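Shown here: the complex without one of its protein chains, the others still in place.
For subunit A:
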Amino acid sequence: MPYLPTSQAYLEQSAQLLQAYPDTTRIVTKYNFPTNRRGNLKRAYKSQVRKDTAKPTDAPSTTPAPPSAATATLTLKTFNPTTGICLHYRTNKAQEVGRLITSLGKLAAGADVAGLGLSAAVPAAGADVEMTDAPAPAEEVAPVAGKAQGQVQGQGQGQSAKGKKKGGKGKR
C-alpha cells in the first residue's frame, strides 16, 4: 500500500481514515535500524554506488561518513483492518519526530483534517494550490486506465497530459 511523499499528506489522509472508521483504525510507529541480512547490505551498497556515479563531484567529500553509522528509519502506518486501507509514511530525519508524534496525539484525540493545523504551516500559497490540484488528475486517470486498458488509453493519456500542464502553470 502507498508510501505517501510528505508527512502532511500522510496526516491528512490518516485523519480522514480515522474519521471514517474511528473504532477500528490503528496507528503503528516503527523505529528500526536496517538489518544485516546479506540481501539488504547488497541493496544498500548498490544504491550507494548508483548515487556515487550519479554525482561524482560530491562523492569524495560526503560519502565516507554515512555508511559507518547506519541511520535508523521511522515508519508511520495507519491501518484499518475492515477495509484493508493502509497508509505509510517513512522518514529518517530526527527533526520530524517531535512534530509527527504531536500530530499523532491530535489524531488520537479525534482531530479532523482542519484540526491538525497543517494547512497553516504551509509556507507559500503556491504550494497550497499545488497540493489541492495535483491529486485530482491522478485519481481521474487511474480508474479509467484500470477499467478499459486498450480502448480508452488515448483519453487517459490526454487527461494526464492536461493535468500536468495545468499543474505546471499553477506552480509558475
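Please note the rule applied: a residue touches a chain if its C-beta (ideal position, glycine included) is under 8 Å from a C-beta of that chain, and two chains touch if they have at least 3 such contacts; residues count from 1.
The rule we apply is simple: contacts and distances are computed from a predicted model.
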Ask   = From the names "Histone acetyltransferase", "Coatomer protein", "E2 ubiquitin-conjugating enzyme" or "Signal recognition particle subunit SRP14", which one matches the UniProt record for the unseen chain?
value = "Signal recognition particle subunit SRP14"
Remark   = By the document's definition of touch, the residue of A:Ala44, A:Ile101 or A:Ala114 touching the omitted chain is A:Ile101
Note = Contact residues on subunit A toward the hidden chain run 22-23, 25-33, 35-36, 61-62, 69-74, 91-95, 97-98, 101-102, 104-106, 108-110, 124, 126-127, 171
